[in-house]
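I have a structure I would like to understand better, so I am pasting it below and will then ask my questions one at a time.
Of the protein chains in this complex, one is absent; all others appear in place.
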Amino acid sequence: MDLQAIANDIVSRMESESDRGKVANYIPELAHVDLNKFGIAIAPIEGEVVTAGDADIPFSIQSISKLFALTLALKRVGATLWQRVGREPSGTAFNSIIQLENERGIPRNPFINPGAIVVSDVLLEGRQPDEALEDVLGLCRRLSNDETVYVDDKVAASETLTGDRNRALANFMKAEGNLREPVDRVLEVYFQQCAIAMSCRQLATAGRYLCAAGQPAGGEDSTVTPERARRLNSLMMTCGLYDASGEFAFRIGIPAKSGVGGGVLGIIPGVASVAAWCPGLDRNGNSRLAIEAFEELVRATGWSVFGPLVPPRRSQT
Amino acid sequence: MDLQAIANDIVSRMESESDRGKVANYIPELAHVDLNKFGIAIAPIEGEVVTAGDADIPFSIQSISKLFALTLALKRVGATLWQRVGREPSGTAFNSIIQLENERGIPRNPFINPGAIVVSDVLLEGRQPDEALEDVLGLCRRLSNDETVYVDDKVAASETLTGDRNRALANFMKAEGNLREPVDRVLEVYFQQCAIAMSCRQLATAGRYLCAAGQPAGGEDSTVTPERARRLNSLMMTCGLYDASGEFAFRIGIPAKSGVGGGVLGIIPGVASVAAWCPGLDRNGNSRLAIEAFEELVRATGWSVFGPLVPPRRSQT
Amino acid sequence: MDLQAIANDIVSRMESESDRGKVANYIPELAHVDLNKFGIAIAPIEGEVVTAGDADIPFSIQSISKLFALTLALKRVGATLWQRVGREPSGTAFNSIIQLENERGIPRNPFINPGAIVVSDVLLEGRQPDEALEDVLGLCRRLSNDETVYVDDKVAASETLTGDRNRALANFMKAEGNLREPVDRVLEVYFQQCAIAMSCRQLATAGRYLCAAGQPAGGEDSTVTPERARRLNSLMMTCGLYDASGEFAFRIGIPAKSGVGGGVLGIIPGVASVAAWCPGLDRNGNSRLAIEAFEELVRATGWSVFGPLVPPRRSQT
Partner (left out) sequence: MDLQAIANDIVSRMESESDRGKVANYIPELAHVDLNKFGIAIAPIEGEVVTAGDADIPFSIQSISKLFALTLALKRVGATLWQRVGREPSGTAFNSIIQLENERGIPRNPFINPGAIVVSDVLLEGRQPDEALEDVLGLCRRLSNDETVYVDDKVAASETLTGDRNRALANFMKAEGNLREPVDRVLEVYFQQCAIAMSCRQLATAGRYLCAAGQPAGGEDSTVTPERARRLNSLMMTCGLYDASGEFAFRIGIPAKSGVGGGVLGIIPGVASVAAWCPGLDRNGNSRLAIEAFEELVRATGWSVFGPLVPPRRSQT
C-alpha cells in the first residue's frame, strides 16, 4: 500500500472542496485561522511518518489534549478516576450542563468538557497549575519526539476570556463535590492544556503509543499498558467526536479524538496513527474536511476496526 | 489457540458465580427461566462451532432480533432508513421517551426500542404482519442454518400484554409522523420478532455474516456487503448494549448486541462470532454473566478490536 | 358598573383586531371554524347574564371540560385523587411526555393532558364509557341550566383519529400503573368529553358554581363546597392556561381555564363568571382574542384577585 500516494490524493481532493465548514468563533483567537489550510500525517507503527499538505503547521489541538491529559491522570490515580467520571457516550453536546444536573455532577465521560475538567483537577491535585500543565506539555513533547511543541499563550488568554460556560460547568461540579482544587486553578490548567499547539506530523507521531502498545514496534515505551491503550481507544470510539461519535464510527470505524481547532487524531490499533487538520467545523464542532479525509483514507486502506482487515494488512507488510 | 479449552474454562468459572443478576420480570413469561443456565458458542469464520454449557437450549433472543431486522430493513430501503432513525448512542435507557420528544420522534439509533419499532414499520410497509415476521424468522433460520428456529408464542403473548411502554413509544412516533403503518400492526411485528427463540449455537452461527463479510470464508453469502457489515458492527459497538455500550466497549472492546432474554451476540470482525447466554440481568438490562464471559474470552484470546490483535491472530492460524 | 357597555365595548374592539391567531389544526374538525367569530358572556353571581357578540354560538369547549370532569372526579374519590395527579404547574407544554417519564407516570396537574386522562380514568372506573360521559355532560347541562348542551360527534371522531399523542401519554401512564381501566376506554371518555359544545352564555352560567360557592347567591347548590371551589380556582390560576398560566396571572390575575376550541372561562370569586371565545390561538394554544378580552375586562372592572378590589366592588353594588 503506497501511503504517500494515498495522502497526496487526499490533499488534492480536499483542495477542491468548496464547503469547508466554519472556523470556531467562540474562541476569538481561533477565528483568525485560514480555512484553506489542510494537512495530513500518517505514522505507521514502524517506519517513516508520511505527510501531505500543511502537515507541519502547528494548530491548536484543543480537545485532543483531553486524550493526553487522561493518559496522565490514569497514571496518577488509576481506576479510581472512574468514580468521578463515567465511560458512556453522553447523547448531548460537549458542553451541556443538563446531564451534569441529572447525574449529580458526575460527567458522562472524560472527553466532554466537564469530564476533562475533572481530569484537570486530578492532574492538579496537590500541585501548582504550571506543574500540572508541564506534565501534559511534557508528554506531548516526548511522544511527538519534538521539544518545540508549545502552549499558544494568545489562545489560552482567549479561552480564559470567553470560558464562562466552562466556568459554569466547573462551579457546578464544585457544588456537587466533584472538584477538589479551586475552580480558577483547575480551569487555568484546562484552558492552557487546550491551547497546546501541534502539527499533524507531531500529533500522528504522538499517537503511536496507542496503536503500538504491546506490539514489538512499541519497544520499551511504557506510557500505557496494552490494556490501557485498548481502553483509551474504546473511549475515543464511543465518545471521541462529541455527539457525532456514533456517526464517525458508522462512516469510518476507527477510534479518534477531535478538537475545535480543526484537528482529528485517529488510531488504527496495531497499524498506524493518523492526524488530519482543517480549521473549518461542522455543526457538531468537528472538522468537516478532516472527517472527510479519514473517510477517504479508510476507503483506500480498509483500515476500519469493524471491517475485514486481514487482506489489507497482508498487502501492507 | 484452543477455543474448546477456553470455552470450557469460562463455563466452569460461571458455574461458581453466586451473583447471577435478576431475571427480567416485566415480561412475565421470561421470569420463569432458570438462573443457573449458562451457555457459550464460538463460531470462527472457518471451521466448526465450539460450544460449552447450555449452548443448545433455545432462549428468547429479544433485542438481538433488532440486528437481524435492521439487516433486512437496510436491504429493503437502503440508506433512506437513516432519515427516520439516527446513528448515535442515546445516553438514556432503552425505552426512554424523553429523547423522542426532544428530537421530534426520530429515535437516536435502531437498537433502542423506538428505533427498532421504526425498523418494524419499514419491514411491514405494504405487507401483512406475518409476512414481515416471516422475513425476520427466515433470515434467522437461514443464517443459523437451522430450520427449527421458532417464535415462542407464549413470550409473544406475554409481551403484547405488558407492552404499554412500547405502545407509548409507538403512538408518540405515530403522532410525530414517523410510523406509516397502524401502531397495532407495527407492534405485532415487533413483539413477535422479539419472541424468536434461538440457542447460543444457532446465534453464533447466524452472526458469522457480520464477521466474514468480504472475507474468503464468507463465500457467496450476500446478506450484507462488507461495507454494510462494518456499519452494523459499528452500531453494535456504540449502541448495542443500551446505556452500557460505552462500558462494554471499554472493558471488552468488541461489537455486540444484547437482549433481556439474557443473550449477548458478539462479532470479532474477520475472526469469529460468539454468543453467550445466562438469563440473569444487571441493572442496565444486560446479562450479568454473559458480559463476564465475554470479558474472560477477550482476556484469553486478545480479541478486542482496540487491542494489539496481531500476536493472537498469528497463534490462531 | 355597566357590564353591558363593557361587554359591547370589548366586542367592538375585537372586531377590529387583525392578528387573530391561528385555528387549531391538529384536530381537523376544529380547523373549519370561522376566525371572525368572537363572543363574551358575563354572569354575575346575582342577576342576569350579560352577553355580547357571538355569545350564543356553541363551540368545542375542549380542555375547559377538564374543569367539570375534575369537579366530578373529586366528588367520586375525594382527596385520594391527589395520589395520582400533582397540583403544580408543569413548566412544559400541555402534551409533554418528558415530565411523565421524569416523575414516573404522575402528571403534574389535572389540567395538562395526562392529568386529565387520569381524571377520565377515575370517572370511568367500574362503569361504561357512556356512563362516565353522561356524568360530565349532565353536569354541564345542569350548571348551565340548559339541556341543549351536546357532544359534537364529528369533533369527537376527529379527535379519535388524530389522538396519537394522547394515546402515547395514556399508554405511558398505563405502563407506570397510573391507569386502572383499559387505555382505549379511558380515551373514549376523554375524547368525547373534550368534544362537548357550549356557548359563552352556557359556559359563563355554568362557571357560577365556582364563584358563588358558600355565598348567599350560591343558594342550595352543592356541586362543590366553598373550600373545594377555592382549590379549583387556585388550580386554574397556576395551571389553567398550560405553559402561559404565569403570563395570564401576571397580565390579568383571575383564575381561568382555556381550551384549544378558543374558549376561556374565568372566575372572579364572589363576583362573576366570565366566558370569552374566539377560535384563533396563540403559540401556547390559547385563544389570542379571548385573552385580550379578559385583559380589557380587568382594565375596565378592576376584577383582579391580586388588585385593590374594594373600590370597584363598592361601585358595583
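Just so it is clear, A, B and C label the chains in written order, and each chain counts residues from 1 on its own.
One rule holds for everything that comes next: contacts are C-beta pairs under 8 Å (C-beta built on N, C-alpha and C of every residue); 3 or more make two chains touch, one makes a residue touch a chain.
Computed from a predicted structure; not experimentally measured.
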Omitted chain's touching partners, listed by label: A, C
Which residue of A:35, A:57, A:77 or A:97 touches the chain not shown here: A:97
Residue, one of A:122, A:169 or A:278, that touches the chain absent here: A:169
Positions on chain A where the hidden chain makes contact: 96-98, 100-102, 164-165, 167-172, 174-175, 183
Touching residues on chain C - with respect to the absent chain: 86-92, 99, 108-109, 212-215, 226-227, 229-231, 233-235, 237-239, 243-247, 249-251, 253, 255, 269-270, 304-311
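Definition applied: only the chains that are shown with their structure count from here on.
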Interface residue overlap between copies chain A and chain B, same or different (over half shared): same
Chain A and chain C, separation of their C-alpha mean positions in angstrom: 56
Intercentroid distance (Cα basis), chain C paired with chain B, Å: 49
Cα-centroid distance, chain A relative to chain B, in whole angstrom: 31
Where chain A touches two or more other chains at once, by residue number: none
